[in-house]
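So the structure is just underneath, and the comments pick up after that.
Only one protein chain is missing from this complex, and each of the others stays in its spot.
Labels for the chains are A and B, by order of writing; each one numbers its residues from 1.
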Amino acid sequence: MTEELTATEKPSDNPVLYVARPMATAARQFAKSLLRPSTIVYPYERLEDPKFREQVQVASGKPIGVGAVWDNYRGVHALNIATCISCNLCAFSCPDLCIEMVTVPGGDPKHAKKCPEIDYGKCSYCGFCSDACPEGCLTMTTRYELSTPKRSEMVYSPQKLYEVYRTKLPMNPIRLERPANEDSILLDPPLCIGCNACARDCPTQCITMLEIPKPTAKPGEKLPKRIWKEPVVNDSDCVRCGTCVSVCPKECLFWGSRR
Amino acid sequence: MSDIWINMGPQHPMTHGLWNLRVRIEGELIRDVDPEVGYLHRGIEKISEDRHYNEVVTLMDRTCYVAGLSWEHLYMLAAEQALHIDPPERAQYLRVLCDEFQRIGSHIMWYAAFVQDIGLMSPFLYGMRDRDLVLDLFQSYTGARMTYEYMRVGGVRNDLPPGFTHQARKVLDWLTDRFHEYDQLCLGSTIFHKRCDNLGVLSGKDAIAYGVTGPMLRSAGVKRDLRKDRPYAVYDRLEFDVAVADGADVTGRYLVRMEELRQSVRILRQVLDWLDHHPGPVLADRVPRWLGAPYAPVGQEGYLLKRRFPTGVGFSSVEEPHGEAQAYVVNQGGEHPYRVKFRSPVYSNVSAARQYLVGYHVADIPPIMGSVDVCVGEVDR
Partner (left out) sequence: MSNVTLYSISYDLSHAVVFAVGSLAYGSWRAAIDSNAVVTTIAVLVFAVILLAASMLNTIVLIWYERKLLGRFMDRRGAMHVGYAGLLQNFADGLKLFRKHTFAPREADDLGFYFGPTAYMVSSMLIFGILPISSGWNSGALPLSLLLALVIFSFAPLFIFVSAWSSNNKYSLMGGMRSAAQMIAYEVPLLLAVVAVVLVAGSFDLSTIVYEQQNYWFWGPLVVALVVFVAAMLAEMERIPFDLPEAEAELVEGWNTEYGGMLFAFFMLADYLRALVGSILVVLLFLGGWTLPTWVPSAATSFPLAGIFWFMVKTYIVFGLFVWVRASLPRVRTDQLLRVGWNRMIPLALLSVFLAALLVSARCLPVFGCVPSLGG
C-alpha cells in the first residue's frame, strides 16, 4: 500500500520557490514582531487596562479588545453585605453547590442575616448566582487572579467578598429582566393554619398576615384549630425566593400562575 | 524488526487529549491500530438528569472545550423542542453569530495543533494569537473566554455590548488576511505537500459507512452540511457555500477547513449586518420560571410533576466544527430533563481509525490524527 502511495505522490512544481514561500512569510512575521510582539508582558502589562489596550491597538494595528470587553467579564464575586436580604437565591441557583449561606453579624434577633460564602475551588463562574440575585448585591467583577498556596484560602467568606466589593472594580452590568409570566406564590386556604412562619421568614417582608372572619360552625361540624389569619403576598415586592414555600409546615403555599 | 505494539497515549504529544492509540508497527509501517477512548469520561449525560434545564449549559461548555458555544446551541435546540418554547429571532441570529465565531476559533485551534503535529513551530503560535481575537470578542459579550454559559432555554443571556459589531468586523478583516498567511506557510511549502498529499485516505463510501461526518466527510467530495441539508436556527436565510474537496486525504481536510473559515467570515458579515438593524428581545418572554437558574424554584422539589406541565421530546442536530453533533432530550414534566443523550461526531471519526491509518508510516500518525481534529472531551463526554 505504501508503494502505491509513493508512486502517486503529486510532483511539486518548483522546490526552491516552494521552500522560499513559507520562509518569506516567516521572515515577514519576524520583521513585524521585532517592533512589537503580540504577547503581553503579563504582570506588567494588563489587557484590562484600557490605556494599554489602545496603545497596543495603535502600535500593532491589531483589533485587540472591545470597548466594554472587561465590564462583562465574570470573575470573582463582589458582595454588598448591606443590601443582601438573605434570600438564598444564589445558593439555590448554583449548579456546583459552591455557595453556602453563613451567618453574618447585623441581623435582627428574630431573623439571622445570612450571606453567601463562595468556594472558588468548586465555582465554575457561570454567573447564575448573580443573575438570580434580586437586589443586585452579588455581582461578578473583573478580578481573575485567585492563585493561592492554600486550599482553604479558596473559600471566600462574605466579609472577603465585601472587600472585593469595596475595591470598586468594574462590575458585570448585565441585569436580567424577570420573565413576564413569572409564577407567584399561591395559597391553598383550607390547609393554612395561620402560623405566621412565612411572614416571619420572608426576607423582603412582603407577606402580611390578614385576619379572616372566623366562620360560624355548622351544627355537628368541628372547626379546625387555627389562628384565623391568612398570608397575603405583595406580588410586586416578592423576589420569588421561595423561603415561605419551604418553611410552610402544612404545604399550603405553592408556586403557580395567577391566571 | 518484528511486529511490536506501541501505546501512543494516554500521555503522548500526538493525542491532544487523553486517549490511547495502540499501534502495531513493523519497522516504520503501521500494520494495525486500535483506538481506546474513555479516559475523560465524566458522565455528562447522567449529571444532566440531575440539573435544571438551564444549568446543563455549564456542562455543555465542558463537553468540547474548543467549541463550547456550538454544543450549547445543540442542547438548547433539543431542550426547546422538548419544552415547546420558541426563541425570538434576534436570539437565533445571536446563536448563529456564536456558532460561526466558534467555528472560526475551533478551526484556527485545529490549524495550530495540526501544524505542530507536522513539525511546524511558528504557525502554531500565529494560530493561537489569532484565535485570541475571537476569544476577546466572546469575552466581550458572553463574559468568559472558554466556558461561556451564554445560551438559555428560550434565547440567550444578554444582548451584544455597544460597539461590538464594528469591532467584530475589524477582527474579521484581520483574520481574512491571516488565512492567506496560513496558506502560504502550509500549501506554499513543498514539504507540506510531501507530508500530507494522499495521506490518510478515507473514501466517501467508507466514511459514510463508519458514520464519519464533518470536514472529514466533505474532504471526500460528499456534499453534506447540516446547515444546508437540514437548516436550523436561521441558516436558511444566510448565503454561503458548502466547502468540499476531493482527494479524501489530509490536504483535502486542510482545504475544507480553510474554505469553511472563509465561508464563516461570509456568514458572519451577513449576521452582523442583520443584528445592526433589528433590535429586539433576546430571551423568549413565555419561558416558565421553573426552568432552573436563575429562577430556580425553591422549596418542594418535584411539585412540577403534580402540575402536569406539557411533556415532550426534543431532537436536534447541529453542524459542529468537528462534524454532526446530535442531542436528544426527554422532558417528562419535571424540573430536570428525564434523559439527555448526545452523539459526538469525533467519536465516529476516531473509531474509523483503522481505515485511514493502516499501511502508512509511524511518522504519518500525527498528521493524520491531527487532520481528524480529535477533541477528547467530546468523545468521552
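Going forward, a residue touches a chain if its C-beta (ideal position, glycine included) is under 8 Å from a C-beta of that chain, and two chains touch if they have at least 3 such contacts.
Note that the coordinates shown come from a computational prediction; the quantities given were computed from them, not determined experimentally.
> Of the residues B:Leu94, B:Leu120 or B:Leu283, which one touches the chain left out of the display?
Once the missing chain is taken into account, the touching residue is B:Leu120.
> Write the list of chain A residues that the hidden chain touches.
Against the left-out chain, chain A lists 6, 19, 22-23, 25-27, 29-30, 32-34, 37-39, 41.
> With the missing chain put back, which residues of chain B would touch it? List them for me.
These residues of chain B touch the chain that is not shown: 4, 6, 8, 12-14, 28, 115-122, 124-126, 129, 185-186, 189, 191-192, 194-195, 361-366.
To be clear about the criterion, only the chains that are shown with their structure count from here on.
> Within their complex, state which residues of chain A touch chain B.
Touching chain B from chain A are residues 1-2, 5, 8-10, 12, 15, 18-19, 21-22, 24-26, 29, 38, 62-74, 88-89, 92-96, 124-129, 131-132, 140, 172, 174, 176-183, 240-243, 245-246, 251, 254-256.
> Contact residues on chain B for chain A in the complex?
It comes out as residues 29, 51-52, 54-55, 57-58, 122, 126, 129, 133, 136-137, 139-144, 147, 149, 157-158, 161-164, 167, 170-171, 173-174, 181, 184-186, 188-194, 197-199, 283, 285-290, 292-300, 303, 307, 358-361.
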